[in-house]
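Of the protein chains in this complex, one is absent; all others appear in place.
So, chain A:
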Amino acid sequence: MTALLETALLVLEDGRIFRGEAYGARGEGLGEAVFTTGMTGYQETLTDPSYHRQIVVQTAPQIGNTGWNDEDDESRGIQVAGYAVRDPARTPSNWRSRRSLEDALREQGIVGISGIDTRALVRHLRERGAMRAGVFSGDALGPDDELVARVLGSPQMEGADLYGAVTTREPYVVPADGERRFRVAALDVGIKFNTPRMMAARGIEVHVLPAGTPMEQIDELAPDGFFVANGPGDPATADAPVALTRQVLERRIPTFGICFGNQILARALGRGTYKLRYGHRGINIPVIEHATGRVSITSQNHGFAVEGEAGERFDTPFGAAEISHTCPNDGCVEGLRAIDVPAFSVQYHPEAAAGPHDAADLFDRFVELMDGSKG
C-alpha cells in the first residue's frame, strides 16, 4: 500500500460518481456497468467474450488473490471494457499463478478502478438497472460533467450488435479426445474455450465457425450436430445467426444452444427476447428443470432473456416447443426444447468456467440427441 494513490472515477450515465484508485491500465473504459456475484473465477469471467463492452463490477471484495495463470483463460484475452473491484490483492498466492491480475489488466490495456464502495454501486444498478458507465484514470480524467457527457455519448447495450466483434475470423477445428464419434458445427458468436473442450471430451470433433458462415459451408461439413455459442450484445440484432439456425432446423440437424445460443434458437422458433433490468451474472443461480423438478446451481451471464412462462408449450414453424427450464428467483426462462425437431438450448452455462459443474450433463444430452437422429 503506497502513500501516493492515483485517482480513478467510475461514472454512471445517471450522473452518480464513485471515486477510487486507478487499477490496471490508465485511461478510459466505456461500456455497460454490470455486476457479477461469483466469489471465484475472475480470470474466466474477464476472458468471457459475453462481457464484451461491459464494465464488470465484482461483488466479491478481495480480488486477484490467486493471480493470473496460463490455463484458465476462456478466450484469446480479456474481453471486458472496464473492471471495478474493492480490494485488489497486493501479491497473489497460488501454485499456478504466473503474474498478478493487475499486470494482466495492464498488459491488455484494461482500465480498472479499485477502492470504491462496490456494494453501494451494486445496489444502485439493482434499483436503476444496468446502465452505461465509464471508468476514467490518468489523462482521461476531467471535470465530472464532461465525463458524464462522454458516457452519454457511448452506445446503448440495447440494440447493440456485438457478436461480430468477438467471433473467430477463420474457422478452426478442435479434435475429439480419443476416437471421433461426432462432428459438430459450432457457430462462434463469442464461444468460450471450455465449450469445445467439454464436447471433445465426449468424442466430438468441433468445427468452430465464424458468425457469418453461410448454410452451404455447413452442408459441406455434413455435421452430426449444430451448436450456437454464448455471446455479447442484444440477441434482437442477431438476424443472420437466427436465419442460419432456421435452415439448420429445416434439415433436422440436432441443435444445441447456450446463452446467446438459447436466444437465437428462441428467435428461430418465433419467440421474442427482452432486456432484463440488471440481468443474471453469477455462479450460484438456481435453475429448475420442469420435467424432473430438479434444481441445478448454474453459472450465468445474461442481460437479455427469452419471453415465456414456466412449462409453457407453444407452436412454432417447426412444430411444438416448450419452455423446459426457468429460474425460481424471478421466473426468467432458462431453457427451451423443440418437440418435433431435435433442438434444445439453455440460457445458463453448462460449460461453467467459472462456476459449478451441475449442468455438465447437458452435453451428454446433446450426444444422445445426435445418437438418436443418427439412427
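Please note the rule applied: a residue touches a chain if its C-beta (ideal position, glycine included) is under 8 Å from a C-beta of that chain, and two chains touch if they have at least 3 such contacts; residues count from 1.
In the analysis below, contacts and distances are computed from a predicted model.
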item	value
Chain excluded from display, named as in UniProt, from "Pyruvate dehydrogenase E1 component beta subunit", "Carbamoyl phosphate synthase large chain", "Cytochrome c biogenesis protein ResB" or "Peptide ABC transporter ATP-binding protein"	"Carbamoyl phosphate synthase large chain"
Given A:31, A:49, A:92 or A:335, the one touching the chain that is not displayed	A:92
Selected from A:134, A:342 or A:355 as touching the chain missing from the view	A:355
Residue of A:173, A:201 or A:295 touching the missing chain in the full complex	A:295
Positions on chain A where the hidden chain makes contact	1, 3, 16-20, 35, 37-41, 43-44, 59-62, 65-66, 69, 71-72, 86-87, 89-96, 115-123, 126, 282-286, 288, 293-295, 297, 328-329, 352-357
